[in-house]
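Heads up, one of the protein chains got dropped from this complex, but the rest are sitting where they should.
And now, chain A:
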Amino acid sequence: IGPPSPCPLPSLPSPTLGSPIKREQKRIREAAVAIKIMSGSGRRITDEEINELVSKLQSLLPESRRRNTGRASASKLLKETCSYIKSLHREVDGLSDRLSGLMATMDSNSPQADIIRSLLRS
């Protein structure tokens, strides 16, 4: 991901791709304008800042998800981000289930309890 481009918003797919994307573009533009007008702290939030934040989000996605979003679409990136967060929530659920299953086999004097104790100390 290169430095933020000089254009005001993250560049979006060509207009030939159809109206839902144009609606997204319009929505993001409106949101950015609304933020600039209404930001209560008085701080002017620039498009560059928003670009940078979007860029930073993209860098947090795992490689496989980053491939789905080019530099092109901010809305696509948000969608991928939402999908990623949901999958992380599912992982927490799954790991909780598995830990619960493992703990069922432990009793308080088992060596596994000692492992937890030793992980605590380290």
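Details
By definition in this document, contacts are C-beta pairs under 8 Å (C-beta built on N, C-alpha and C of every residue); 3 or more make two chains touch, one makes a residue touch a chain; residues count from 1.
We adopt the following convention: contacts and distances are computed from a predicted model.
The subunit not displayed here is recorded in UniProt as "IBH1-like N-terminal domain-containing protein", chosen from "superoxide dismutase", "IBH1-like N-terminal domain-containing protein", "Oil body-associated protein 2A" or "Transducin family protein". For chain A, the residues in touch with the chain missing from this view are 20, 23-24, 27, 31-32, 34-35, 38-39, 45, 49-50, 53-54, 56-57, 59-60, 75, 78-79, 81-82, 84-86, 88-93, 95-106, 108, 111-113, 115-117, 119-120.
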